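Note that one protein chain of the assembly has been removed; the remaining protein chains are unaltered in position.
== chain A ==
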Amino acid sequence: MSISEEEETKPQQVIRSIDKEMMDDLDALYKRTDDLDLKHELDLEHELELKQKKYQRGDGVKLEGLKDKKLRGQLAVREELIGQSANVAAKAEKWLNSVNTGYLEAEGMEKTWNYKNQDIVRSVDMLSSKKAMDLVLPELGPYTMDYTANGRYMAMAGRKGHMAIIDTQTLKQIKEFQVRETVRDVAFFHNELYFAAAQKKYTYIYNNHGIELHCLKEHGAVQKLQFLRNHFLLATVNKFGQLRYQDVTTGFMVSNFRTGLGRCDVMQVNPFNAVVGLGHSCGKVTMWKPTSAVPLVKMQCHNGHISAIAHHPGGNLMATAALDGKIKLWDLRKFEVLKTYFHHANTLDFSQNGLLAIGNGSRVQIWKDNGDQYYGRYMTHDIAKGYQVGEAKFQPYEDVLCLGHTMGISTILVPGSGEANFDTFVANPFETKKQRREKEIKALLDKLPPETVMLNPTKIGTLKPARKKEQPSQKELEAEKEDAVVAVKLAPRKKKTKGRSKPSKIESKKQESIMKAKRPYLDQQMKEEESRKKLRVTEEVQLPKALARFARKKAAVS
């Protein structure tokens, strides 16, 4: 507004204009609050959309190219249903999940990895602080352990033969016993009632009262044990690098493979597809399924002895560590290395929420994905000097990392590592006896045959993609040849040039180009004929002895 205009304005008008300004301000205010609401709503929508993506299990079908109207309609209905259920699931996750995921956040200049575990224990609630503990068992050697699927029970085994089952909720021991021989590994079966222990000579199956149920002599001196929960298979790898799968419901030995890569003491099951990964001393990682004697995948991951493997629960990410002092993250869809870190590790483990625990000597580091698989330090923990961490394992559905070391077992709190909300019908930490029994029956009914172990289990029930076009038939080749010749014949002649326009020259040139066009086809034909001849010769050679005398005697003639 210019000054001259200001002078001209009358008082009434001023008042009016002030009123108007106030109104504008109010409007703006309302608008801003509206915007805030709108923004909030949009954020929420965006959040739900992101969540929905997880439940849609991949992209939908592309309906545009479909010619079949009926099929298109059916697929559209199905897509709609999938969308609806994903929406409902996302909303349920947003509003109905009762427990929040744990977190550890630094304030100001602090760094999360500088916090001591004692400080964390001190600042969390009573219930959580109880979960951090140390079991000092100095004489019974480095400990290994295993959790049940619901994370409630832990089986621990000392090298010198001490075994125990502990209820992590009440911190009471269910059973403790001594087998008086080397124990290398333990693994729970589908629930806490049974577990297998790899002992000095054989593998044994015990129940929760410590009673020996079976002795698995065929497996030999087993180094590592893994249980495939959906398949009820016990996978073992022994001193000589033999991989065996045994069905624990029927006792049937499903398969027995020689890896041929020597002694092997690193074994980890990919939870996404139940493929067993083995780490070998030559730096190779091999992946196995029970129905093939050759590995599905064999990859040279490191230049030294592989010391640990861990699989991300999502199934597409694998971490490997070796004595060459590197930790590598692998994309299991492309079998390519994503990141390489220079770090030593004796043991690796991924938590349910994707934290990576790295144990080395007496130090444990926990790394976190800072987006785009860029793993960085999240927490550090030192156990007493001189103790060697043998195995680190995250407890399912809890923010707890369990460390088995030379002086016993310790558990530390790792906020944000475990899945906060369990599903009663998948794994229930507060399972009653009746629920456990019912679940066992259900699991046995859904027991998968060994053939379902494959690299991509989402392929089951889908169509194989159409094969690429086969070799063209003789007729098609012939037609192609004709076409090429015709095209050459019809091609316009180049501009007249001096001395090259004689009719005989033109004709010869034409013939030449026709021959040129025919050439590749003729070559191919010759090649085929040759290969056919070769085949005939090899066929003769392959004749069994009894029939050889009926074959045409070529040698005698020539």
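The working rule: contacts are C-beta pairs under 8 Å (C-beta built on N, C-alpha and C of every residue); 3 or more make two chains touch, one makes a residue touch a chain; residues count from 1.
Rule of thumb we're sticking to: contacts and distances are computed from a predicted model.
The chain absent from the displayed complex carries the UniProt protein name "DDB1- and CUL4-associated factor 13", chosen from "DNA replication complex GINS protein SLD5", "EKC/KEOPS complex subunit BUD32", "DDB1- and CUL4-associated factor 13" or "Proteasome subunit beta".
Although one chain is not drawn, the whole complex shows that of A:A187, A:L234 or A:L413 it is A:L413 that touches it.
As for the chain not pictured, it touches chain A at residues 54-55, 57, 89, 92-93, 96-107, 110, 115, 119-120, 123-125, 127-128, 131, 169, 230, 271-274, 313-315, 352, 397-399, 413, 415, 418-430, 432, 435, 445-449, 452, 457-461.
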